[in-house]
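Note that one protein chain of the assembly has been removed; the remaining protein chains are unaltered in position.
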Amino acid sequence: MTPDALTLDNIRKTFSSGGRVVHALSGVSLSVGKGETLGVIGESGSGKSTLGRIAVGLEVQSSGKLFIDGERVDDMSAVMRRRRLRQCQMIFQDPYSSLNPRLTVGHQIGEGLYAAGVSDWREIRSTVADLLERVGLPRDFADRYPHEFSGGQRQRIAIARALAPGPEIVVADEPVSALDVSIQAQILDLLAEIRRENRLSYLFISHDMAVVARLCDRVAVMHRGRVVESGPIAAVIENPQHPYTRNLLDAVPRFGRRRTGRKPVPVDLPLHGDGDRFVSVGEGHTVLQASEDAAAG
Amino acid sequence: MTSSGNPYLTVRDLTVSFQGKGGEFHAVDRIGFELDRGEILALVGESGSGKSMTSLAVMRLLPQAARMSGRITIAGDDVASLPRRQMEDVRGARIGMVFQEPMTSLNPVLTIARQMTEGLIRHQGLSRKAALAAARSALDDVGFGEPDRVLSQYPHQLSGGMRQRVMIAAALALRPGILIADEPTTALDVTVQAQVLDLLVDLKSRLGSGILLITHDIGVVAETADRVAVMRHGRIVETGATDAVLRNPTHDYTKALLASHLTVEKALGLRPAEKGAPSRS
Partner (left out) sequence: MTDTSAPLASRRRLPVSILIGTGLAVVIVAAAVLAPSLIPFDPMRMAAGPRLAAPSFDHLFGTDEFGRDLFSRVLTGGRLSLGIGLTAVVSGLAIGGLIGLVAAFAGRLVEATLLRIIDVLYSFPDTLIALALVAFLGPGIENATLAIAISLVPFYARVTYGLAAAERAKPYVEAAKLAGIHTGRLVRVHVMPNIGQSLVVMGTLGFSSAILSAAGLSFLGLGVQPPSPEWGAILASGRNYINKAPWILIFPGVAICLTVLSFNLIGDSLRDLVDPRRKDRS
């Protein structure tokens, strides 16, 4: 059996800011198979970005294990870890701050190749042009600066840059949230196409259920630093089990329904503790169940 | 939908232009619409289509470099001809405005009470006590169970959705005839967005407010708006009752906008059926 591309095992992360301790992640476990796309969805502050940043090594977990290709990376030496983590690249939400305003687009993409050991800039230039073409941009855009591009084009450039070091895993943190709907569709299609060709695994973070449904094979729903439900995308959407998942799905605007202005009866969301276990509700579909004593206490 | 008399807000032949490098640039190009109390009109379009410029023109808050022509009347008064002082009263008392990012429009170092009462004291000449009472009832209108607690807090102590509700309450406290809400839910989570949209609909039916809802999300339009105007490149390309426009769009752009709108169901259907994964047609 081939190992999963990425596995997070019981990851916890706390931040202390200004004397207060924030539990960003309280024991998250999930894995992304080879060539699979796992969506991570949840409300703002639920820990999605923190999870993604830990997966690529931009943040280090407070506890828990991180595996890439079945190999544990969090106890490697810094040098080894960095080399290993080069297989994990990231696409960021904001297409503006994620590109260096002072370097040409080609230079930024090429840096990833240079760091990977290609030292001939002529070779780098031609690979960069290939990459630009790959993401649907003209080859000669390499000599331009980021400010000459629209948000959608910038996101294509960011994708090319992420592809340059030849990753196996790409973490995309809300890569289409800042774009117009019509552009969103193009970028999602591009991501799907690249995944097929390069056999990439995606950890795809989003707060938009429709976008997740479009691209992902499976989805993990996060709430307050925990995964509360996960499973195949269709199963979770058609048969949501956790009250938070239901809330989330119900809130998505839809045609053929009018808001009445009456406040819905508030749903009590369970407060989960560390003792809570996942129960299976279908093939690969699990939901976090509040344990009895937690509910009582 | 509008009453046969004079609508509360009318916009005729509105053009907003800028002097750009390649000549004159029309951010808004000869558009017209009207809005009465008790209805929600949605202005929908992609970024750059001129939605926000339209709302700024109505509030007479356009940037200096902008040139405006056309006629905007609010409760019978021509906005362009009002003296500056009087316009300040119109803003607030007759039209309230709510912006996309609630944090930037709230002052971080003042309590909610201070921020909400200031306008009431200045525009309506209320006493501090009366202003507080008005603020309290406005917060109650937007669904805060304990208005007094919110009043004593600072913006950073509130969640994004609460801040946006406070902004709406602040606008409502002056009892404006209409409310302009420019992407009021774009920065919010869907669950919170749902609350805010419910609130807008509630305000319409309970208080009879007219609401100009500016959004890029056609799903939001479908759920909340009575009428819709589709904007593109500064023009209104199609307008009508929401149901009619969304069900039978006539303009190609409206069709494209609807086609590119991704619903959860549509998204599931679009997935390639691979390796026996459960997928719907």
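Observations, loosely collected:
Here the chain labels run A and B in written order, and each chain numbers its own residues starting at 1.
The rule is simple: a contact is a pair of C-beta atoms (placed from the backbone, for glycine too) under 8 Å apart; a residue touches a chain by one contact, two chains touch by 3 or more.
Quick caveat, the model's predicted, so the values are computed rather than measured.
From the options A:L8, A:L25, A:L99 or A:L191, the residue with contact to the chain not on display is A:L99. Of the options A:K13, A:K48 or A:R161, the residue whose C-beta touches the omitted chain is A:R161.
Residue B:A66 is the one among B:A66, B:A80, B:A93 or B:I121 that touches the chain not shown. Listed by residue number, the positions of chain A touching the unshown chain are 56-58, 82-83, 85-86, 88-90, 92, 94, 96-103, 108, 111-112, 114-116, 147, 158, 161-162, 164-165, 178.
Everything below uses one rule, namely that only the chains that are shown with their structure count from here on.
On chain B, the positions that touch chain A within their shared complex are 46-47, 143, 160, 189-195, 197-206, 216-217, 219-220, 222-224, 246, 256-257, 260-264, 266-268, 270-271, 277-280.
Only residues 43-44, 180-182, 184-185, 207-214, 217, 232-235, 237, 247-264 of chain A touch chain B when the two sit together in their complex.
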